[in-house]
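Complex shown without one protein chain; remaining protein chains in place.
We call the chains A, B, C, D and E, going by the order they appear; numbering starts again at 1 in every chain.
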Amino acid sequence: MFPYLKEAGKANFQDRYVTKANELLISWDGKHCSSIGLIGAPLSKSSISHSGAAFAPQAIRQALSFYSTYSIESGIDLADVTVTDYGDIVMHPTDIAASQRRIAETIEQVVALQPKSMWIVLGGDHSITCPVVSGWQKQKGTIGIIQFDAHHDLRNLEDGGPTNGTPFRRLIEAGIVDGSRLVQIGLRDFANSRAYTEYGKQCGVTMYTIEEVYRLGIQTIIEKSMQMLSGVDAVYVSVDMDVLDQAFAPGCPAIGPGGMDSRTLLHAISLLARYDKVQAMDIVEIDPTIDFRQMTSRIAASVILQFLKGKKERV
Amino acid sequence: MFPYLKEAGKANFQDRYVTKANELLISWDGKHCSSIGLIGAPLSKSSISHSGAAFAPQAIRQALSFYSTYSIESGIDLADVTVTDYGDIVMHPTDIAASQRRIAETIEQVVALQPKSMWIVLGGDHSITCPVVSGWQKQKGTIGIIQFDAHHDLRNLEDGGPTNGTPFRRLIEAGIVDGSRLVQIGLRDFANSRAYTEYGKQCGVTMYTIEEVYRLGIQTIIEKSMQMLSGVDAVYVSVDMDVLDQAFAPGCPAIGPGGMDSRTLLHAISLLARYDKVQAMDIVEIDPTIDFRQMTSRIAASVILQFLKGKKERV
Amino acid sequence: MFPYLKEAGKANFQDRYVTKANELLISWDGKHCSSIGLIGAPLSKSSISHSGAAFAPQAIRQALSFYSTYSIESGIDLADVTVTDYGDIVMHPTDIAASQRRIAETIEQVVALQPKSMWIVLGGDHSITCPVVSGWQKQKGTIGIIQFDAHHDLRNLEDGGPTNGTPFRRLIEAGIVDGSRLVQIGLRDFANSRAYTEYGKQCGVTMYTIEEVYRLGIQTIIEKSMQMLSGVDAVYVSVDMDVLDQAFAPGCPAIGPGGMDSRTLLHAISLLARYDKVQAMDIVEIDPTIDFRQMTSRIAASVILQFLKGKKERV
Amino acid sequence: MFPYLKEAGKANFQDRYVTKANELLISWDGKHCSSIGLIGAPLSKSSISHSGAAFAPQAIRQALSFYSTYSIESGIDLADVTVTDYGDIVMHPTDIAASQRRIAETIEQVVALQPKSMWIVLGGDHSITCPVVSGWQKQKGTIGIIQFDAHHDLRNLEDGGPTNGTPFRRLIEAGIVDGSRLVQIGLRDFANSRAYTEYGKQCGVTMYTIEEVYRLGIQTIIEKSMQMLSGVDAVYVSVDMDVLDQAFAPGCPAIGPGGMDSRTLLHAISLLARYDKVQAMDIVEIDPTIDFRQMTSRIAASVILQFLKGKKERV
Amino acid sequence: MFPYLKEAGKANFQDRYVTKANELLISWDGKHCSSIGLIGAPLSKSSISHSGAAFAPQAIRQALSFYSTYSIESGIDLADVTVTDYGDIVMHPTDIAASQRRIAETIEQVVALQPKSMWIVLGGDHSITCPVVSGWQKQKGTIGIIQFDAHHDLRNLEDGGPTNGTPFRRLIEAGIVDGSRLVQIGLRDFANSRAYTEYGKQCGVTMYTIEEVYRLGIQTIIEKSMQMLSGVDAVYVSVDMDVLDQAFAPGCPAIGPGGMDSRTLLHAISLLARYDKVQAMDIVEIDPTIDFRQMTSRIAASVILQFLKGKKERV
Partner (left out) sequence: MFPYLKEAGKANFQDRYVTKANELLISWDGKHCSSIGLIGAPLSKSSISHSGAAFAPQAIRQALSFYSTYSIESGIDLADVTVTDYGDIVMHPTDIAASQRRIAETIEQVVALQPKSMWIVLGGDHSITCPVVSGWQKQKGTIGIIQFDAHHDLRNLEDGGPTNGTPFRRLIEAGIVDGSRLVQIGLRDFANSRAYTEYGKQCGVTMYTIEEVYRLGIQTIIEKSMQMLSGVDAVYVSVDMDVLDQAFAPGCPAIGPGGMDSRTLLHAISLLARYDKVQAMDIVEIDPTIDFRQMTSRIAASVILQFLKGKKERV
């Protein structure tokens, strides 16, 4: 009726020959689900240090609008992919434990509804990985986890409860994942304590430090990790953005030097996504309120796209 | 189905006893219109100096979410008011004149559809006032304009075309408004040139400097202005946010000291809105990309709410 | 031994004729207490919106170093005043209710130890006022509260638990303060909902809007308020910095236009402090992570100094 | 030759009917001098706290380009005024005392060359006022000083040498100005120490606190001050921008609440400039590196224009 | 006359043994031209997304002052090089097409005046490359272009006119450059659409993705590219700074991860400049208003210096 009116919030410019990556996200209508689901878990009050990671799901969705759907490196176009966006889980303002229960229950419910779907969960801080995996694992049998992180996240629970320093400790202690089926990639000097490295080793956790990443090459590490997890039914990938060097990911609460560069991480994700067993991924620890020009959320959007590309290369 | 899921982008927390001001905006469904329409004109490439005022419509809409609908000063609750949000007019990326034509045409069309509605237009820079008033006036007969501004905006058109320095010159020269029916409030020292003050006076423009605002009081000025415009069919209010002192409105391109404080402006708007003849308002010259914590957009949201309150007090 | 070495963190420059205001703070040594105690309650995970108010106690202490101890307006020098700094209450990383219990218990303990002392509590968000007053009131009998705030903070507890929107509701419902002994100063348009204004009125809360502050004058309001509270045993002053206009206090989470200017607030505090019954004060809702040059914490430091000055004028 | 080429650094847009205020500045060509001279003294290594005030001369000159030459309040156009811009005094990188000597010598030389000129000196921090006045006074006989400042700047010299806390102490002790001919306007609570207030009083310094400014009115204070200085040969005005409230002048190193608003300061300057005896002015303590959108430099530019306007009103 | 005065805007400190790189720029005096010309094309209203790239020419010139003229790697000193700075082309405030015509005409005129000169053009956004090359090519015969860019810039013109997404499409369609003589280096995943990759391939465009850059090495790619262009009369190098990873060039509108590092780009430019056929270069898509500490303009200055160094190595 009015040729020049568009709904508030829609992009001003549209090129008829370009599909933007954010157009792949279709809000869940309560009925139809695609084979890939996306869901936000905006919890960061659980963080040990001040964090606005609760704003990341929205920042990452928005960052997708900076991208197209076409991978010139591989020739793959994602324009025909549909990602069902289930929205965000509502957090409780003052009961962090309740928020974590809501995450576990909601993930369990959506996965039960769509057990064959792939899942992308946007944190939030790393504490969400415990309830997310708890809910997701119920449909999956034996699982393995590949964690990109500068830190073990194996802290004791007595000193602060279920913080972002504890998710893998909780998953191991709850028997949801066996320590021998957890692979940690990108661990860094002076970012962990000896006690937790030793605890992890006792549990059988596989650990690759950042120096090993550069010595062995990320492709070798991915191959060895997936080989080691060949016995599991499904693999979950957990991407703590602080695995990256602070020059590449300035928007994580726990930034530091000497980390991974973003090309290596993106390559790792595209390699992992080619495996059928890799069926879920989370991206955590991005705080858009302290980022520079949403750089770190832009990398998260790239991680999602490399994941989708890898899934398509697999076929 | 999933008790804790909400659509992406919706507020996390909801208090059952609070209506937020942004809930008053109902996206136009192509059919139903309320008695108040809101529309965005995100044009700022027409600015003489670099401006991101094109981002203001979205910033102002979002700022409404920081407010409730209840005026404790007056006892009025706007919770039953509906504002039809027609969205934003799509701008042409490289043809500024075409963008201005789109504004004029679209406003003409929506006003023709709803000639009895009140209109709130969100700029954009001040250049939009020319096409907006051009389109709006077609249904209105003789009109008057009350302009809050540190500047005349009566520049010649030869030196730069239809910039944000020219809207009232263009309206006068096009015969859409007579100079004698234009009131400028808040004009400031060293913000204008003698040539344009003289041009305005020759056209019969009524001028109140900022010192006169503080000497006479804003209420007197509003009353005198509306009295002077008593012969017109409809009055349009144009709010250039740089009428405010830079301490209050740090997010305008042309900030400076010695301007109006925000309480005075808000009071002026609530007074004006009580007049039936005041039937449209624009808010321009807010650049959210250079603002501090969206302060200036927050004032714009308050201006809208005071306008709606005034309209309700009128009844 | 080394004439030019100073402890890390100490100021580089010292003028022998100047006492800096931060030198008034003496860390509690476990034994000696002065007649004025200061304590930090760095809790902001309880906030409805994202808040770093937990960083305010440290920012305010540091802001004191920007000031001297001498009031040129009154001729009073605070150089002989000692404020015992009890430090900060340790918050629980993931259990907000536990953090609030710790605040209540700690305040109760220190007040029991020093029942005649005056107390200055640095938040944190406004949720801390409930446990602080709960603990403080136990030694005080019937109390009154004077609250500077743009908001009622009388929200229901069902929708979010003990957030920063609820402290006065909780205190009233717990019977710790009677609604008729609560005075709210600086309430603002579109910052509250009708339901809570009505709830407050039903409880007998005295309300002064910001327009009333400017119409009646702050001195009149303070006098009327203290007169109304003449029957209580002790008065608690709660300063939510968002009572100020955003131009003056840009570092509050819920900033907005049309608020109080800082001179008025400082004057109010110095007037209140002259009353013997005014025996405690908190300063809340400053988020140093979003402030501009710690402006808002600087005002908080001024509030403390005006409080101390008023106490000295009293004598 | 090339119709569309302009020199690098020149403004892109020019309106033929507007003279911009920066066009009043004519770089000194080594020969011709107008009746008003402007000179930069970019020294801030002398500051007690970290300061980038050395960048202010350039920031203030640039801020002039945001203004026109026309005062709509008075009807005065400065378009025919010429200000000779002598440039900046070159500071020594590591010898602060040498830098201060260079200031004194250069000012003495230019004033000797043009003893009838009016002078505007752009700091730098407040330490420059001592050498500037020392050099200027040599041609002037008995002088008076009107200082706008939150602080006395009468510190002892033993503790830190000739810092920005000492200029008026040094001028008094050197006998360049008598304490009884120094007026300080805008002094603030907790910004000074009792020892220096007493020292000033002993020297006969006239002091107006900020509360007195609001109680008596700035016009009264200016009149009384100039009356008191009626016996001197020339009056120097020293504008420390931190006399303003931090909301208005966020870019001063020593910002704080409870200060003057910018309209009052601008009014004061225009009143002072009307006196023939007022023959020089400095503007100091603006640090552009920590300002918000060069707000404080914009006020400085307004101060210059009000000074020029006042000088023209005088005639 | 005054030993310590320097012109406003000149550097405070000068080391007698250092030539700064900005001293190589000599403002064109209307007569003398050196063998290298520099010219600014400050147009960014043509950008699809908001851009302040119009500020880049000035920011890049200023960044040159951070550098000396001596290359320690090569032993080459540029101190005897002169670059004629023709200034900036004046843009039309509201007519983007006119601005682009001004660019084409001006470049054509200066190149006609100095057909043997080398040219460095500072954008502005990438839309300037079309008029710049159009004007430059008229004196050059058959030309080739080497484009560093994450994007093709081959968009259709119907959807937005001559934006920064279209320059190479326009040049190909106008027959100014043949697609087979265009080399694109640094193309990135999800930064382009399949339609434009295919369009480019149909036109014979040579494409090197960022992964190919790292697989083959930049030296090989430069050599192959120049070999492929061995039949042309002159080669134009177009440097879109967003070819760099966002960690290295945070100040481009379209930043993203996975891009080139700055050392590789600088090496590429020094290699290209050694070829006699490389006779012009532009640097585009730097927006100084969103950069961090002018990092991206600093790289642009380095690109210029490497270009000049390469030209000198050639001899």
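Quick note on the criterion: contacts are C-beta pairs under 8 Å (C-beta built on N, C-alpha and C of every residue); 3 or more make two chains touch, one makes a residue touch a chain.
The structure displayed is predicted, hence computed values, not measured ones.
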Give the labels of the shown chains that the missing chain contacts, considering the complete complex. A, C, D, E
In the complete assembly, which of D:D95, D:E198, D:E223 or D:D276 touches the absent chain? D:D95
Please pick, from A:L122, A:I172 or A:A191, the residue that touches the omitted chain in the full complex. A:A191
The one residue from A:D95, A:E108, A:D125 or A:D245 touching the chain left out of view is A:D245
For chain A, which positions touch the chain that isn't shown here? 48-49, 155-156, 158-160, 165, 187-197, 207, 209-211, 214, 245-247, 250, 254-258, 290, 292
Which chain D residues touch the hidden chain? 45-48, 50, 52, 54-55, 92-97, 160-163, 289
Tell me which stretches of chain C touch the chain missing from the display. 1-2, 4-10, 12-13, 27-28, 30, 39-40, 42, 54, 57-58, 61, 85-91, 93, 102, 105-106, 109-110
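Operating definition for what follows: only the chains that are shown with their structure count from here on.
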If over half the contact pairs have to be identical by residue number, which pair among A-C, A-B or A-E is the repeat of C-D? A-E
Chain centre separation in whole Å, for chain E relative to chain D (CA means): 43
In whole angstrom, how far does the Cα centroid of chain B sit from the Cα centroid of chain E? 41
Could you list which residues of chain A touch at least two other chains? 13, 54, 93
Report the complete set of touching chain pairs. A-B, A-C, A-E, B-C, B-D, B-E, C-D, D-E
